[in-house]
Every structure is written in structure tokens, then in C-alpha cells.
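Removed from the display is one protein chain of the complex; every other protein chain stays in position.
Each chain carries a letter (A, B and C) given by its place in the written order, and its residues are counted from 1.
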């Protein structure tokens, strides 16, 4: 059993704590949150100790690893402290909203032997993974196009958006990572358009956007499209499509059950999609923990590493520059 | 060009006339209806002569074939007269509501060389036929079960029902034929239950039913289920399912187009099904004409013959006896 | 926390033990199996005590409830012993293969205050339940037809079949219960046909069948069809369809993920269905435990009770008589 402490007991930290507690090879060893009541609640729910500080966690010789789901501005510090203490790290995205800070963190942890895994859960989704596996197995021949549809079910609270660092660093960053995963290659060019169509105040007051379209291209010409919306009222829309010379693969949306209605006006009326990431990617989050545990137990590199987190942020920066300058931006301009 | 006259210009006769007129290898040679205005309307729509009597059609040396879509009680007479006159026949189902009359007709036409085809259009539906072809090609190994769902979109007018001869002779007769087509074998046992659930008055006043379930079995044990309803408000529901040792084949419903809606409450909301037989089986009706023309041109036996019409009626009679006696009826008791 | 002991650590007992252990409101209190190594394995996996006998479990004041998943012939005895000891019972189907024994058990437990729940897990499937809820809410008006497709993915081992008591008591019994659940009413007539089509030796040597079709009818004429096969090679096929005057509801099959392939020969190629009951009905089994826990905590009658188990067996007996006598059997002839 790998003993994992959870730092940060917000919505996603609470979910991770439950997943770790339920995982057959992991043990929830401790929880911590700057806001003590949150930590206490999660701790008592799982009957595990509540740490008084992140430092106390890093110093605890009983703890093998930490899952970092605190506020973004603490991620890089905690990664550095945890690795210095020899703790394996599974860190929620993004590493930091500032690429400079990410680069400094990269230097600080250079040479570390402990696994540092980034929380790009979508790589572990059974459907997305089945598509990539089929593609890598040659089922669709040479890959030419990737189309990622990624739309959240509703606008998050204003407070969340203010701290999130912008749509592309907060939400699209998952899609940038998924694009790299599906392309099995690095984008070299990025073009993006975006707007505050759902809530114009986001643009006027926060200089943020809620609706975006992006095209990226790899060195050998493979094309990738991402489309994003913060508010697909019909549910969390998560599709990935791979077009190759021998066929197409589509990882489609999922529903909680398959009951369909047939009425005088319509047929095959299906249930709403699984509401949001906690429901839609439940198996992916569990598989993410499994993968993390395996890399700790086998001392292997994590399936999604620190550099993957850095590259996704670089693509976000390239996209922001493209939006600002209305031109195709070469990724090397950023990185 | 095969010159075909249409006898009977009701809803289905009118459709057949249009299909023949549009068919590249057939020519609508004349139309006839006991009610002259109907014949005149169809005749003028296609600019073809209106015959003054069925006899005049049979006597016309310019006419190669007749499509009989008059009222049921005339079918057997017209089949006998047409074949005596050397005209090929495509006759709407049923041959007659009375099995005795059908048997006498069979004797009367014994030995005829002209093709006599029955209007079991569903055999020509591209989906149903693809399922049968795949089954015959061995794709699902040995066939074990056939499930036919066959539901009309709404109760027909009372007047229609009064003349139709009962649900099983009027509507299920198509499914009895389809069962024989899909089983590629003869049912030897029939069990049926039925009721007037949609309109109890049908039962109380006409001794008819509107909702039925049937099980049949072949000599080697293959099982077939048919379910019927006169009023599936969600549309004309026409499905055939074949289960075999190596897989399953399903000929599913069809929609006029594939536009789907996604709302805050539901996803993948599809269009209503194609409304009724004229829309749903349009291609089948055209292919039926093609098949008829080919059997005339090549002097081959029709794909669906007189005996198929007789066997379907025998199954209907067996089912009625099963309903009355609440027992499994052997087909040989009837035939 | 409700403390539940599991009696019988075979495939399904092991699954129940894991589900209880993972359930937030239940605690796995002990395990027992006649074959000690099985009990030891499950006990050590969940770090719970292994009881030396069923009697020891019933005598243990720490234990609130028992889940009976031992061999069928022990079910009735254990139900009687457990209720006598005041333990709530969740018993796998069937209560017994012999209706007499079931009736004696019913007498023995008459008047007991402890909940006795039957393991008809399908009632708790989210899709099936959503269909029933929509039907009860009036969405499809008056119910006219229920069609249950229930096919296992492959023939079980010969040894299993020899002990199972026949297809209808072992497998169809779930569908008989589901029919009662969906009809929200009692069938009064049963007609069945069956054969050993997949493995004729089952018929020749064991007088058993592997493929069946059944029609049932309620007092007010509602019709229900069940079709069964022991070997649907394309996967565990579990569908329920409800036809009413205002529409249709279909609880369709489920897949582990929604990745689809598009090739030069075919489109929309989907993943195999969830393999068998442990995968397909995982959520249903968990909800079954939740329901059991609730009825213990709230001292309410279980959602599926002893009488439901008895009625399902009565329908199986009626179906067997129908097969033997090739006639419609009234349920009152049996019960």
C-alpha cells in the first residue's frame, strides 16, 4: 500500500481523497488544507489524520507521496518541497500560471528521482485511451487530423474564474495535453480565436474569454482542432476524433444510463450526459491513481510528467499570443 | 418496358401507379377503379388511359401485367381472370380473407406459366434484406431466434378496420411472411395472445384486436416472436432481429433525416421515424416492382409467390385458433 | 454502519463482500463458506473475521444482517435460521428450486419483523429503474406491452447447469421478477416455448434448455414477452422495452466506453457490451446494498421481498408446465 497525503481539500481534493481511500493499492495517509474545517471534514470522513501544515506532511516519514490539489499559486512550491523531501508527487494542473515560475521549478527539481505526475486525468479515460491505442496499433494508418470538442456544462462562479488564470490556462490546458497525447507528437504552430460570448462581462472586466477555437499543426503537418465553451447546457461535452488514412476513431460522450424515450414528437431521446469531470472521468481519476501508485512501486517515470505540464502551458501561451496578434504563432517563440 | 395496369386506385394503388410510372423498366399502361373519379384522377396525373372495367384491362393485348390493389374480396377473382388472360399479376395482400377461397384460387391457377407475385413489400426493404443476406451468408452461424417488432403509428379509421378482416389477417400477415422469409423455414407451431387494449370497442363491437404477441417455432426448434400494436404514437416501428450462434443482426428503424437535438434535459433527440409504410418502405415498393418486372422479362418465378400468400394466411388462421383455444396450434391443423 | 456477514464466498459472494466493504453505510462483519479456503481468502482480502459456521454467524450479537449467497439448497434453511436469530436477510435468488420448500419457508418466517430482501438486482439498475419511473409517472400513458431481452454471453460450465435447476428457475427467474416490476401488476397467464439449441446435449442428458421465448398476460390484458439465450456471443444482452399509449421507453445495453471505429467497410463500430452481470449490473448491486441498509435502518419493508422471490418461482413453474403441455397455463394453477 502506497501511503498518500492529500494537500488541499476543495472539490477536487475531496474527490481524490475518496478515490485514494477506495483504491486497493493506496492508503489515504493524511489530509491538509489551509482552511482547517475542510481538512477536518475530509479527515473525519475517512478517519485519517489531519496535518497541521504542508511542511508537516513533507516531514512525515510514514508518507510516501503527496497529491497536490491546493490553490494554483502553491503548486510549484509544494512540488519543490515534496521532491526535496523525497515524496512522490501527483499535482493537479496547472503547475503555475506563470511560465517563468514553471521553468524555475523545473530547474529546482532537475535530477530528482521521485516520480512527479501531472493531473491530466483525460489521458486515463477508457474511451480516449482506446482511441489512442487503436491509432498507435495502426488501425487508422497515418494520423492526419485530431478534433477535440471540450465544453463545460456551465459557467463557473465569477470567483473561480478570477483566480483561474484565463480559459486557456485553466480549461483548455487539458485539451492541449490531450492533443499532444493523441497526436503522439509536438505541435509546432498554434492559431487561436476566442471571445466572451456567454458572458461579455468576462471580457470587459476580466479580459477573459469563454468560447474558443484553436488549430495546431505538428512539424510533419498533422492538424489538430480544439473547440471550447464554458457553457454547453446539454452537458459536459468531451469528444475526441482521430482521422487517418485507413479510418476514423471517435471517443464519444457518455451517459449515466441508456434509457431512451420515444414520444409523439421525437425518438431515441437519451439521458443527459454525465454532468461534469467528477462523474465523466471517474474511471480516469481512479486509473490516474493506479498509474501513480505503479510508478512509485516500480520506480518508473510517470505516464504524464512535469514536462507534459510545462508543454501544455507553453501551448496555452502560444494560443494567447495568437489571439492577441491574430497570427499563427510558432511554439518555439514561447518555449 | 413492361406495361402494367393498376386495378384499384386507393391509397396504395395510387402509390403503385406513381412507382410504376417512375420506374425505368416499367410503363403505367392503364388504371381502373370501380369508383371512376379515383381512376380518372390517377389516370390524368400520369396521362394514361382509364379502363372502364377490369375485364377491359384483361382483354387488352397491349397490357403485359396487372397490379391488383382493389378491395380484398376481388383479389382472388382478378388473379384467376388475369392469369387466364395471360397477364402477369402483382397482387396486394391478402389473397382473400377466407382460406377456402384461397385454396380454390390455387387450384384454378394451377399450372399457369405467368408470374403471380404477392405484395409482401417488406422482403424488399434494404435493411431487412441485408440482415437476411448476412444470415444466409453464415455471418451469425446457426439461426436460433427471430424477433419482429411491427407497430403501426396509429389506429386506422373504423371503416377500414371493419373491412380488414382482423388484425392478424390484415397487418400481422406481413409479419408472418417476414418471419418465414427470415427463418428461411416453415413455422410448425403457433401461439398467440391478443387484445383490444388501444380501443376496447374494437373487441366489444367487432371482435377484433389491436395489440398482439405471437411465438412460432420451426420443426428444428428455431423460435420467432412477433409483437404488434396498431398505435405506436412514436411512429411506424419496424424492426427485425436475428440471433445466431455467432452473432446478432438488427434491421432497425429509419428516420427521414439525421438531425439531433441536445438540450438542457436530454441528448441525442432524434427525428420521428418515417411515418408509415409509404414513406418507410418506399425503396422496398420500388424494388418490388423491379423484381416483378424481372420475373416477367426473364420468365422466372417471382421472389414472393401465391403460395407465400397462402402460407401467411394459414399462419394467421393458426394464430386465431391459438387465441381462441389458449393453446399452441400446429400449423398442419390448419393447412 | 450496518454490519453484514456474507455467507457463501463463491463468485457472487465475493462480489457482494467487496461491495459491502466499499459501501459507505455498510460494514463487512464476517464471511463464511463451507469450503474454508474461499472464506479465508475473502476474509483476508478485507481483513474481516472468518466464521466457522453459519450458526456462529447467526449467534453473533455484533452482526446485524446476513447476505446469503451459498448454494441454493441452503437458502431456505438459512433464511429461517437468520430470521429466527433476528438478523436481516439479503438472499440471492432463487429461494429454493422447490416451490413446496419455499411455501414452508414462507410459513416459518410469517410474522417476522426483520427485513428479508431477495437478490433481484436488476430492479436497481439505473436504466431499468429510469424506465419504470417514467412509466409510473405517466410518461407513456397506459402500459400495453413489455419486451424483455435477456441473453447471457456464453454457456456456463456443465457443472453449474447441473446444479442450477433449469434455465427458467436459474436465469429467467430474474426476468420473471423484472416483468412483474415493469408491469407493476401480476401476470395471470403464461405461455412458453424452449429448446436446447445451443447445446443439444443439455436437452438429451439433463432435460434442460438454453433458448426460450415466453409470453405472459396480466388480468387486464397487458402483454409481456421475454426472450432468453444462454449464449449471445456479442455480449450480455439486457434490454427492457415498455410500450404505452403515449410512447415507448427502452432501457438499452451498456458499453464500458464509447469509442467507435469507422473503417472502409463499416461505420460506428462500438465496443463489446459490458461482459456479464458483475460488470453490467455493478451499480445495481451497489444500490441493492443501499436499499437493504435503508430498510434495516428505517425498519421498512425491503423493496424486493420474500414474496417476490416466491412469485418469480411460481411463474417459472407455470412456464415449465406450459412447455410440457403446449398450452397457456394460468398462474393460479400453480400458486
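Here is the rule we go by: contacts are C-beta pairs under 8 Å (C-beta built on N, C-alpha and C of every residue); 3 or more make two chains touch, one makes a residue touch a chain.
Quantities reported herein were computed from a predicted structural model and do not represent experimental measurements.
*Asks:* Looking at B:8, B:43 or B:127, which makes contact with the chain not pictured?
*Replies:* B:127
*Asks:* So one chain is hidden, and I want to know which residue out of A:74, A:223 or A:290 touches that hidden chain in the complete assembly.
*Replies:* Once the missing chain is taken into account, the touching residue is A:223.
*Asks:* Out of B:38, B:251, B:291 or B:311, which residue would touch the omitted chain in the full complex?
*Replies:* Counting the whole complex, the residue in contact with the absent chain is B:251.
*Asks:* Tell me which residue among A:234, A:262 or A:320 touches the hidden chain in the full complex.
*Replies:* Counting the whole complex, the residue in contact with the absent chain is A:234.
*Asks:* For review purposes, identify every residue of chain C that touches the missing chain, sorted by number.
*Replies:* Residues 233-235, 253, 255, 261-273 of chain C touch the chain that is not shown.
*Asks:* So that we can see where the missing chain sits, which residues of chain B does it touch?
*Replies:* Against the missing chain, chain B presents residues 22, 125-128, 130-131, 134, 139, 246-254, 256-264, 271.
*Asks:* For chain A, which residues touch the unseen chain?
*Replies:* 142, 144-145, 147, 149, 151, 189, 191, 193, 195, 197-198, 211-213, 215, 217, 221-223, 225, 227, 229, 231-234, 237, 243, 245-248, 326-328
Keep in mind that, in the parts below, only the chains that are shown with their structure count from here on.
*Asks:* Please state the rotation angle, between 0 and 180 degrees and to the nearest 5, that superposes the Cα atoms of chain B on chain C.
*Replies:* 180
*Asks:* Determine, using the mean of C-alpha atoms as each chain's centre, which chain is farthest from chain A.
*Replies:* B
*Asks:* Using CA atoms only, can you tell me which chain is the most central one in this structure?
*Replies:* C
*Asks:* Please work out the Cα centroid separation of chain A and chain C, and write it as a whole number of Å.
*Replies:* Using C-alpha averages as centres, the distance is 40 Å.
*Asks:* I need the residues of chain C touching at least two other chains; which ones are they?
*Replies:* Only 246-248 qualify.
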